[in-house]
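One protein chain omitted, others in place.
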Amino acid sequence: MDFTTQNLTALFENLAARMSAERDALCALDGLIGDADHGIAMEQGMAAAALAVPNLATLQDQFNAAAKAFLNAVGASSGPLYATALMRAAKAAGPRAAMPRSETPALIAAMADGIAHRGKAEPGQKTMLDAWAPAAAAAKSGANWAEILSAAQSGADATAAMQATLGRAARLGERSLGHKDPGAVSACMIIAEFAKALG
Amino acid sequence: MDFTTQNLTALFENLAARMSAERDALCALDGLIGDADHGIAMEQGMAAAALAVPNLATLQDQFNAAAKAFLNAVGASSGPLYATALMRAAKAAGPRAAMPRSETPALIAAMADGIAHRGKAEPGQKTMLDAWAPAAAAAKSGANWAEILSAAQSGADATAAMQATLGRAARLGERSLGHKDPGAVSACMIIAEFAKALG
Amino acid sequence: MAPTQKLINDGNHAVDEMLRGVLAAHPNHLTLAAPRAVIAKHGPRAGKVALVIGGGSGHEPTFLGFVGKGLADACAVGNVFASPPPQPCVDAAMAADGGAGVLFMYGNYAGDVMNFDMAAEMLEMEGIEARTVLTTDDIASSPDRAKRRGVAGNVFIFKAAGAAADKMLPLDEVARIAAHANARTYTMGVALSACSLPQTRRLNFDLPAGEMEIGMGIHGEPGIRRGALKPANAVADEIMDAILAEMNAPAGAKVAVLVNSLGSTPLMELYILYARVAARLGAADLSVHTALVGPYCTSMEMAGASITIMHLDDELTQMLDHPCDCAMFRVG
Partner (left out) sequence: MAPTQKLINDGNHAVDEMLRGVLAAHPNHLTLAAPRAVIAKHGPRAGKVALVIGGGSGHEPTFLGFVGKGLADACAVGNVFASPPPQPCVDAAMAADGGAGVLFMYGNYAGDVMNFDMAAEMLEMEGIEARTVLTTDDIASSPDRAKRRGVAGNVFIFKAAGAAADKMLPLDEVARIAAHANARTYTMGVALSACSLPQTRRLNFDLPAGEMEIGMGIHGEPGIRRGALKPANAVADEIMDAILAEMNAPAGAKVAVLVNSLGSTPLMELYILYARVAARLGAADLSVHTALVGPYCTSMEMAGASITIMHLDDELTQMLDHPCDCAMFRVG
């Protein structure tokens, strides 16, 4: 069965619900090495995205609408990063009402590219890219959704041992050690929802 | 043995030490129905008075010097009240280097008069006068120092059941009930030091 | 309990060190007439009524910050939450005196009344006429206006009197306008946290989370009653209900508004309150001529806010619009 616009609408609803449920935990994580608002940004962004996607004809339109809605609701760092990620996903999905499930891992790879591009980020800098990049690598190498998610999670776990060199936490120097990057943690949650819908 | 200028110098030293020791407790009391600074006012006032009284020729000069020093160090409500009290004590002591101990209870009566005059206060309004007035009444009726002190203490204890109608606490209405007036409590401490020196 | 977190040196010297900083920061506005007596550089002049304000410290920018051309000529500076003694009041008055008499203005507190009254007596002996107008704008503090405290309304009331003096009106007129301004000014506040004195660094009362003190003054004294912490709009409504009922202004009247922080309540919260205050005034068909939002009359680090409304008439409008130039407040 193909992945349809209905399926994507449902996925964004799940993403919104998940971010809402995790809001305070993500804020607490961001409080340790950032400004304690990451959960709020992700909740607002995904809520806006979920409102924007129903009743659109193509997956591409949906992802683009989600990108725009997320960005306008949030700003912050997460806004441009996820807006760019979602616009890349739109391109990958293309102007069609459904796509074969076998092609969906390419969405993850596209999103990771968008984040790296917008954030001028590389793996190892203790950002969300440390979850997205290994997930994308797994996706590109033909891994299944469980493997993609597990790659993201290992990547996010590894951020605890990194010293941040990009984003707000970079100013903390060694004080950023020992805490996971909140953006990498929320990235795993997003990828987990993709996996649940598609795996 | 007469009560001399040396004795009065020592008494003010004791008053300063006592107020310093009780500062935080008096502030805490004032916090319940006032602005939490009564201990600070009494500490500063008595410290300044103690510095002002040595090397003066007469008890009158000493009390007047103490009055002025207390007032200038403190302001607040306590300043004018105790300055006036101490000026009345100066008058009662008179321009002499010593006074018979038997006459010293008159100092308490004079101080109480000064406070009532400056504060336009009457007993029952939940102020320091509720300690000073019964002490003065006892002093005038020929009571000994133990009795004077005990009158002051009963008066101060009774303020807990009063609703304030004068001073800062008057704005609290019924919320002033159940707490002793801080000025009445510090008054007992002062009278206790007089009693220790003179009893 | 651990001492509260303050950037001070020695609590006993906090007021004098602050004063030193104020004088250093505002050399074009303020100078010292005597210890604890601050005078405006360009305010006092011959033939002008001298407006002398004062009170305890810890309310900054009240009182110090309102000394300047067009507002107060001088200020007596007390210890934290303590009226200044008579001497600095006298020093301030003598330094500001222009031969046309002195008007003392300060909040109605027992301590301030006793000290300033002693100062007025001392000035009389010097042949200087001193009159007094107490501010009594805190409507929560007593049903009887004469017994009320003076709180944030000070800003508007001092401003009106300062303008009258700056226009070279005689003492009688300045005092009349000051009393008139006070009579038409209404304030009520709430506190969301206690504050602490520099000497003790202990919270002066205990306020559990989720509660607030209603009818709060500006000295950390408890309010009139304690209640559940409500949303900003409900708090604004409770205060505006009380003020509008007392003020009883006819539709179409003009008002001045001050939404004041008691210390640590930030501008974001004040403007949220202001939005509701403006809506309430609009609904009552009252128009806002002047709006001030910020920390104008504080209790050090206390959290909370007060709302002041001055019911304007042409005279008071003119007085509020008159220019003034103080270290911490300017109009025009």
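What to note about this one:
Per-chain residue numbering starts at 1, and chain names A, B and C are given in the order in which the chains are listed.
Here is the rule we go by: contacts are C-beta pairs under 8 Å (C-beta built on N, C-alpha and C of every residue); 3 or more make two chains touch, one makes a residue touch a chain.
Keep in mind the model is a prediction, meaning the values are calculated, not measured.
Shown chains touched by the undisplayed chain in the intact complex: A, C. Residue C:18 is the one among C:18, C:67 or C:160 that touches the chain not shown.
Touching the chain that is not shown, out of C:12, C:31, C:264 or C:318: C:264 (per the contact rule at the top).
By the touch criterion stated above, the residues of chain A touching the omitted chain are 23-24, 27-28, 30-37, 39-41, 44, 71-81, 118-119, 166-173, 175. As for the chain not pictured, it touches chain C at residues 2-10, 14-15, 17-22, 24-26, 57-58, 60-61, 65, 190, 192-193, 198, 208-210, 212, 229, 231-233, 235, 263-275, 278, 291, 293-295, 298, 300-301, 303-305, 328, 330.
One rule holds for everything that comes next: only the chains that are shown with their structure count from here on.
Under the stated contact rule, the graph of chain-to-chain touches falls outside the line, ring, star and complete shapes.
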